[in-house]
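My questions all concern the structure below.
All protein chains of the complex are present and in place, except for one that has been dropped.
Chain naming follows the written order as A and B, and within any one chain the residues start at number 1.
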Amino acid sequence: MTDSLILGLSSGSACIATCGMVMFPYLMSGSAGVKRIALDLTLFLMTRFLVYFILATLSWYFGQALFSNPVVRNIVPGILYMVFAVLLVWYSISKNSNPDCPAKFLKTVNNHRLVPILLGIVNSLGFCPALFIILTKGATQGTLIQSYVAFLAFFIGSSLWFLPLPLVGKIRKKEVLRNIGILATGLAGIIFMIKGLTNIIGGILNG
Amino acid sequence: MDNNVKIEGMRKSFGKSLLYTLPMFLITFMFMTGGKPNFSDLSTALALGSAFLLVNILYFLMHFTGKTDRYRAILFIIFALSLSYTLISNMLEVRKSMSFSQADILECKIPFCHLVIPMMILPAAFTKSIIFPGSIIGGFANISSMVVLWLVATLVLGRGFCSWGCFYGGWDDGFSRLRKRPVVKKISELWKWMPFAVLIMVMLTAALTLVPTYCSWICPFKAVTEFEQVTSVESATKAGIFLSLFGGLVIALPVMTKKRTQCSFLCPLGAINTLSNKITPFAVKIDKNSCTGCFKCVEVCPLFALTREDIKAGKVSLFCSKCGKCVDVCSKKAIHYGIRGIPAGTMKNFSRNLFLFVSFLFMAIFSAGAIISTFQGLLKLIF
Partner (left out) sequence: MKKVKIIAGICWAFAGLILIIILFPGLNSYSVSVSKLPFMKLNPRYTGGEIASQIITGSCTLDIRKPVFNGFLKDRKSGFVQLDWRGNIPGMIIYSIDYDTDGNKDFCISVNRKESKTNLESFNPKVKGVVISTHTSYGWSVRVGLLK
């Protein structure tokens, strides 16, 4: 649960740094006060929660089908962790040079009520390397509940960053926070690289 | 309080320099001898005398030549080398090895260093306990005394601790001076924020796992102090990581870039000390009226504390460790030591004198034990 929380916390920081500044206008547009913002944010987070719930279920069942052999259970996820961790590090570097957000297409959506829900889906299905890592983790858990717990920790870690979104206008030095968030994402990638390496070596030695 | 500083520098006459050195002379004598000088043992007397002379000659030269950084660096580097020598020789004598065993961890015999402090904060707040296998009070490098030392030094010097107090900084400071010119000149500004990312990650991971993760996994200075016995894949991985980081961030990159890359790109305590620069009474200031925009200070700064935009705006960033390199290189003395509240360009001499006394005194006393011990060890080897 610890590493899922850390992954969520670190990837959420890069996510909010790039997507948050795009999302905020959608969350704010047409709203008259704090209640509306809170409702939009709640819808957004609930949608993310639901999507992660579905992904946790699917990844666990998938893992049960693929990773039946204990050695494969260690080595294959270890390799996947390494690959996705490298991608996470590359992702953090590329976000620095090309800070783009997939939610930009939402500018074309007219119905404002759908925006938080669509944002929640786009954000949680962003298929960034962090999501691939948590999918791998979900697939390797012993029970379905453990997979839910891992995704829950990831959800909590990444969602914490969205909570102060209504106050974003008041935060100065956003560039500094963005830089730190992106570097933290890269570091999380390195942590998973080491975890992957340890898994692989452990699998080889035990196999 | 002299506002009219001669352009040729902060140099003082021989007599004046001696006078300024006198308080340092007396205080360091008191501290090094404990007020009761005992010269009965020749090697102790020689070691003590050498350390005493070293410290005071360097301080004298700071005043006599008007240069700060080169003399600061001499003591800073000697401190780093001495501490490693003292620790390693002690470990080899007691344990016959640089590694600590599970027994040392179980008995909480691991010496504490200030780099653990960032990782202690969240667990101390939430679990009301310290997550380190060391001694709270008593013994060598106990937790309480190291916390007190770091806290006071940080309050007074801010990030100046990184150039005047940290007994690891001398390593990459020393390697950064080996070449005359850098091989790698352009480094992205983004990397200077890395210590903050490292700080967040180690604080989080340490809190969640109740293990000081920076020390356990990535501290490069385990290569020159002590490390966990290699008995498993995990401990072997850790050894690989810290050796690579020492080789890369402490040796190779400082040599190639002439920057203190470990301090600039990894150290989480440096990130906290950067924040404390906001409250310290001392600062490096820029006199925009005297500045000609040559940007030599930007080139020489080892911690990425200066940018061209900052110089034009007359600002020095919070990353400044007050090492004095920029102050020494500026031919117009536009960049100078200052005191918070005093406008830039005024009371330069007074500010410099006061800052040097405070910071050098701290470094001299903090390093004295390790330096004397090293000199004694070397004398025993020679004779």
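Going forward, a residue touches a chain if its C-beta (ideal position, glycine included) is under 8 Å from a C-beta of that chain, and two chains touch if they have at least 3 such contacts.
Because the structure is a prediction, the values reported are computed rather than measured.
Chemist: Among the chains in view, which touch the chain not shown?
Modeler: When the entire complex is considered, the left-out chain reaches B.
Chemist: Check each of B:Q102, B:S188 or B:S244 against the chain that is not shown and name the one that touches it.
Modeler: Missing-chain contact among the listed residues: B:Q102.
Chemist: Using the document's definition of touch, tell me which of B:S13, B:S129 or B:S331 contacts the absent chain.
Modeler: Among B:S13, B:S129 or B:S331, only B:S129 touches the chain that is not shown.
Chemist: Of B:L190, B:I339 or B:L378, which one is in contact with the hidden chain?
Modeler: Once the missing chain is taken into account, the touching residue is B:I339.
Chemist: When the complex is taken as a whole, what residues of subunit B touch the one chain not shown?
Modeler: 27, 31, 101-103, 105-108, 122-134, 136-137, 142-145, 147-149, 152-153, 155-157, 207-208, 210, 280-282, 339-343, 351, 354-355, 357-358, 361-362, 365
The rule is simple: only the chains that are shown with their structure count from here on.
Chemist: With chain centres taken as the means of their Cα atoms, state the distance from subunit A to subunit B in Å.
Modeler: Computed value for the inter-centroid distance: 38 Å.
Chemist: Can you list the subunit A residues touching subunit B in their complex?
Modeler: Residue positions touching the partner: 2, 5-6, 9-10, 96, 176, 179-184, 186-188, 191, 194, 197-198, 201-202, 205.
Chemist: Would you pull the subunit B residues touching subunit A in the complex into a rising list?
Modeler: On the subunit B side, the touching residues are 190, 193-194, 196-198, 200-201, 204-205, 208-209, 217, 233-234, 237, 241.
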